[in-house]
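The structure appears below as structure tokens.
All protein chains but one are shown at their positions in the complex.
Here is subunit A:
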């Protein structure tokens, strides 16, 4: 653990020291694996390194993913002392059987103990993760689970579907859509139920899988969805800056080698420089990629696709083109057009505006197109892939 953190800190130093000036961080997120197992002194080293090279804004959001059963009150207290101010708790379910079924090592007892620790330390900004579409799950089970979560009044709730990945033991046991996994229709009803119960309880459904009380959206994740740049450090971490997306090696050895290269590269070693660049060579985002990223990410958000920004970045023609592609979905009620006053543009008006040769004032007034909740969100892949198919660029 110690040597990994040392490597990690080397990467941070080498990356940030190459930048002419790194501005203070607005958000920081510890996630992937189980960061709550990280001894506080190591966390301290990481935070210090970051602080040294770029610093933090005073209201920076610092989140940490924590799994029940992996931390005690003392640890969390120390984390908070080091600046962590948002906790994302991987609860998954409030049913012992389902916890086992989704392959978690923690039990229900661990969940409640973890919740006690969080409330005991007055962490107000905390989030709770739930998983739906578990084997044998019924709509009644799911409703119970949601009500239990709402009762605990977290600031933020993330709701995911069980993802069956090939090659995992789940993939061997179960086939999506086949008993005991819920079928597509049932899975859709779980989604609808979560959306309606959580919204009723005052949560805003601000992203396909995320709900928050007003003011408690995860600012870090918003960076991803708004397609803004971010650093990434550590094993398998991804980053997006200078227009490049980059995934770090997922194996410890590969990662260590990569960090070595980073260091040598910064010391003007030519061959290392070449090799380092080859790491990045395929990662420059093409215009098509950037358009696709913008579409697929922004449509995850309730606010939708910002057409003004789209034409600013990619030209007015694309704006008209995309509006046309959206028409059938707007007509079918899976998407809505929104004007500058955040008012919905009626489908008829939108359609008429499009049929006219030049983009009329109405079309200029359409600032956002967003997917509807839950109908549009539920079919977002279908809609986004249709938009991709229609894109005029190769």
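Just so we're on the same page, contacts are C-beta pairs under 8 Å (C-beta built on N, C-alpha and C of every residue); 3 or more make two chains touch, one makes a residue touch a chain; residues count from 1.
Everything that follows uses one rule, which is that contacts and distances are computed from a predicted model.
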| item | value |
| --- | --- |
| Per UniProt record, name of the chain withheld from view ["Origin recognition complex subunit 2", "Translation factor GUF1 homolog, chloroplastic", "Orm1 type endoplasmic reticulum protein" or "BHLH domain-containing protein"] | "Translation factor GUF1 homolog, chloroplastic" |
| Residue of A:152, A:188 or A:263 touching the missing chain in the full complex | A:188 |
| Omitted-chain contact residue, chosen from A:6, A:196, A:209 or A:349 | A:209 |
| Chain not shown: contacting residue from A:328, A:346 or A:392 | A:328 |
| Contacting the left-out chain in the complete assembly, out of A:236, A:249 or A:347 | A:236 |
| Chain not shown: contacting residue from A:52, A:138 or A:385 | A:385 |
| Touching residue (missing chain; options A:80, A:152, A:197 or A:297) | A:297 |
| Absent chain, residues of subunit A that touch it | 31-32, 159-161, 163, 184-185, 187-188, 191, 208-209, 221, 224-225, 230, 232, 236-240, 245, 247, 289, 292-293, 296-297, 300, 328-329, 332, 334, 377-382, 384-386, 388-389 |
